[in-house]
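Below is one structure. I have some questions about it.
Excluded from the complex is one protein chain; the other protein chains are retained at their positions.
Labels A and B are assigned to the chains in the order they are written; within every chain, residues are numbered from 1.
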Amino acid sequence: MCLGVPARVIKINGDIATVDYGGIMKDVDAFLVPNLKVGDYVIVHAGAIIAKINEKEAMEMMKAWSSIMEELKGEI
Amino acid sequence: MMHERKLISLSHGAGGKEMGELLRELIISKVKMSGFEEGIGLEDMDDSSTIPLGDIHVTVTTDSYTVNPVFFPGGDIGKLAVTGTINDLAVMGARPLAIVDAMVVEEGFPMDDLKRIVSSMIHTAEGEGVALIGGDFKVMPRKSLDKIIITTSGIGIVSREALITDSGLRPGDKIIVTGTIGEHGATILALQSGIDVGGTSLRSDCASIVEAMKIALELGGVHAAKDPTRGGLAMALNEMARKSKVMIVLEEEKIPIRDEVRMYCEMLGIDPLYLACEGRAVIGASSEVADDIVQKLNKAGYKDATVIGEVRKGREGYVLLRTVVGGIRIVEPPTGELVPRIC
Partner (left out) sequence: MKFISSYRDPKLAKRLHELIDQLVSRLERQGVSRIKIMNFCGTHEHTITYYGIRSLVPSSLDLIAGPGCPVCIVPAGYIDTAIKLAMEGVTIYTYGDMYRVPGSYESLAQARAKGANVKVVYGFMDAVRLARNEKKEAVFFGVGFETTQPTLASWMVRDAIPENLKLLLALRLTPPVMRYVLRKSRVDLDGVIAPGHVSTITGAKAWVFLSKEFNVPTVIAGFEPLDVLIAIAEILRQKLHGYSRLYNEYGRVVTWDGNLRAQEITDKVFEVTDGYWRGIGLIPSSSLRLRDKYASLDAIDVYGLKIEKGIDTRSGCKCNKVILGEAKPTDCPFFMKACTPAHPLGPCMVSSEGTCHIWAKYGGRLLLEKFELE
């Protein structure tokens, strides 16, 4: 329902930011997310940044589930 | 609902299902003399048609080029007007001999742009050893067309036994693609949706596949071939599966797509399998020679050439894909125009 794509902020001027989708650069609306910094990973939807991505959280989720799978593996 | 006259829409020309239906209903079902003796004719809808003469086939094809913008990273309408047509000959196993082209230019089109396009055409044809033996030139009033349209017809020859069609796949064959996919389609769509392509590595793969086909054919064992232009790999493979009455199973991990093209497709919510390639061949070859063909192509500089799937008995005409996480999905032929989505 809402296609959101990860990208990295590479330039900010006023309410417009330039983001890099992994090689493709595009200007997007940066008004909705306060104190953006260059280098932040963000989610872009319909040409606007709607949230920052917390990379640490991403890693922890993956670790949590890897351990769950290990623990259950023992039970099979 | 009052009776409304049916009108042509953009999707009728997008190379997908609607176009196939329209051509069958409008032309193919109406033409009685649609082939020359046992040559490949209208209803085969192959990349080229053929006229059998003695122990050879003369292969004939025609295509019109309306790409917008006219100049793009990796090529221009002039280069495309040559490679597009000789590629349609090459996938029949034929050696392209000559082309004729008809140009229609809009009044007010800049002369130096036209010079650039024509010299690009000549340079590309001569580079492939193909003669430009005739043509036509017209100018139409401003606004009656969008800049320029080039129609190129090509002629080639192939021996009877070396003729390849797009309907010869057999269960057990492997599917080879000669390079990364979606490059042309992604580049043109990016330019049309106002994305500055300059700063990126997006560029059309517009190029001849005559040499690649020659290398692939040297070992024998090639049963079918097609060039995946409008409608992309999805259209080409669905056509081959339908005509060969076989099922094709692809491995998503093996399909070569450059990261930048993949990211671009994810940004716009478009499936790269549906984006046009303008310098790639899709080849169906027996499993004994498939890996050797790939190695020879890699050594000759087609470093991304690879096996992407195999042909099986089973539901005729279906193209399946095993996804990176092990699931299975159907790859349908494209419908409608390709437009970005938000959800």
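The rule we apply is simple: a contact is a pair of C-beta atoms (placed from the backbone, for glycine too) under 8 Å apart; a residue touches a chain by one contact, two chains touch by 3 or more.
Everything numeric in this text was worked out from a predicted model, so none of it was measured.
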item: Contact list for the unshown chain, restricted to visible chains; value: A, B
item: Sole contact to the chain not displayed, among B:114, B:249 or B:300; value: B:249
item: Residue among B:68, B:119 or B:193 that touches the chain left out of view; value: B:193
item: Residue among A:10, A:38 or A:59 that touches the chain left out of view; value: A:59
item: Residues of chain A in contact with the chain not shown; value: 1-4, 6, 8, 15, 22, 28-29, 31-34, 41, 43, 45-48, 50-55, 57-62, 65-66, 68-69, 72-73, 76
item: Contact footprint on chain B, counting only the chain that is left out; value: 1, 7-11, 16-18, 21, 193-194, 247, 249, 253, 268-269, 271, 314-315, 318, 320-330, 332, 335-337, 339-343
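The rule is simple: only the chains that are shown with their structure count from here on.
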item: In the complex with chain B, residue positions of chain A that touch it; value: 1-3, 5, 7, 21-26, 44-46
item: List of chain B residues in touch with chain A within their complex; value: 190, 195-196, 199-202, 259-260, 263-264, 266-267, 269, 341-343
